[in-house]
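Shown here is a partial selection of chains from the complex, left in place.
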């Protein structure tokens, strides 16, 4: 997974039927910007874990989705030496 | 998914049988150019959501496709802080 | 999918059994060089559509293949505004 | 697979149910930073093999995971000419 920060969301009136009811968050990682389906109630400013690829699709009831927010990181509990 | 802008389309007379009837749009993201199967009626200039990988293939009736346009973004309704 | 140009082919005497009978084309995209299984009779100089990932494998009878040429673009019929 | 070095770990209180009980390691490869599920007991400083994509998901009991640490490299036994 990748670590990213939620920076906003997008709306689409015209979309594939199976995408109805999904919330799409814009997430910035250190290298790219992705749009991911939210399943954990994340909001702007949250640091999140992104799962991408087929894994994300399965997680989202087989909708045509290739990225999902699967966790909100505990920022105080994050100890990363870089 | 990635956000991209539709910049045109491509035609192919010689192609895999299972690709017949598909419309292929050229979509530019911030980092690359892709050709994606259109399932939502997008046109040149539209800002769209691209699903890539196996997810796109499944969405397109198992044709040999690795990218699909799955939504047209509401440009007024887009609130992205970058 | 990505647009690429066929620049040659490769041969391999020692290979996985399930790869026998496949033609492998070298294809250059705007960003990388790939080797793809040919299923549409493409040749050097052709502008082609490349499908990558699991999709390509399925298209090639489940051989260990991760890229396939799935269409030859009609160059006159290509209208891409960039 | 990619070779990476474990540099830390992350915690998440709010996460997808199926992620409970997983340990998530931060792993640095030569090109990027990933978060991977640990299945072999790796710790900070270990040189590890990372499997990514659907493969990692299957290895982790179908949780929404796209990267897993699948081996700890024997550093003395590593002979790589570059």
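General remarks:
Read from first to last, the chains carry the letters A, B, C and D; within each, the first residue is number 1.
Going forward, a contact is a pair of C-beta atoms (placed from the backbone, for glycine too) under 8 Å apart; a residue touches a chain by one contact, two chains touch by 3 or more.
Every value quoted in this text rests on a predicted model; they were computed, and no experiment measured them.
Displayed in place are 4 chains, all sharing one sequence; the entire complex defined by the structure file totals 5 copies.
Just so we're on the same page, only the chains that are shown with their structure count from here on.
A separation of 32 Å divides the Cα centre of chain B from that of chain D.
Each of the following residues of chain B touches two or more other chains: 53-54, 56. Applying the touch definition to every pair of chains gives A-B, A-D, B-C. Put simply, chain D touches chain A in their complex at residues 7-16, 19, 24, 26, 28, 32-36, 44, 53-54, 56-57, 62, 64-67. Interface of chain A with chain D (complex): residues 1-3, 30-31, 39-41, 49, 51-56, 58-59, 68, 70-74, 77-82.
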